[in-house]
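Removed: one protein chain of the complex. Kept in place: all other protein chains.
Our next item is chain A:
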Amino acid sequence: MEQSTSETPQKTFTCQLCGLVSPYSYYGQKPPNTRAIVLLEECFVTKDPFTPDKEKFLVLGSTCSLCSLCVCVGSDCSLFYTKRFCMKCVNKHLDQFPHQVQAELAKKKQSSRAAIS
């Protein structure tokens, strides 16, 4: 797996909401060198560039479980709650999410609005 990825370095992940672009080295639920760790969704994964000497992974994003949009894990673009949901779908089905999530999103919306005005 690693062999093939290093030969094709041009695989890039692009968030279809915010446009974040980054190369990725693995797609799936079991990134290399993670031992007991398993991802609960198929993810675009890269080597964590912020710990250059260690084999740590970094999840960049995955596809929305509803609309299959490719989204990054940034809180402006997606949310994970047992499954990945893009922000569009979250907003569409906001009522089905637990109160905690709703409150959190409302709060975030408020603060970002405050920052704009």
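Going forward, a residue touches a chain if its C-beta (ideal position, glycine included) is under 8 Å from a C-beta of that chain, and two chains touch if they have at least 3 such contacts; residues count from 1.
Assume contacts and distances are computed from a predicted model.
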UniProt protein name of the chain not shown, from "Multifunctional methyltransferase subunit trm112", "serine C-palmitoyltransferase", "DEAH (Asp-Glu-Ala-His) box polypeptide 34" or "Guanine nucleotide exchange factor MSS4": "DEAH (Asp-Glu-Ala-His) box polypeptide 34"
Contact set of chain A toward the excluded chain (per top definition): 6, 9, 20-23, 33-41, 43, 46-54, 56, 58-60, 62, 66, 72-74, 79-85, 93, 95-101
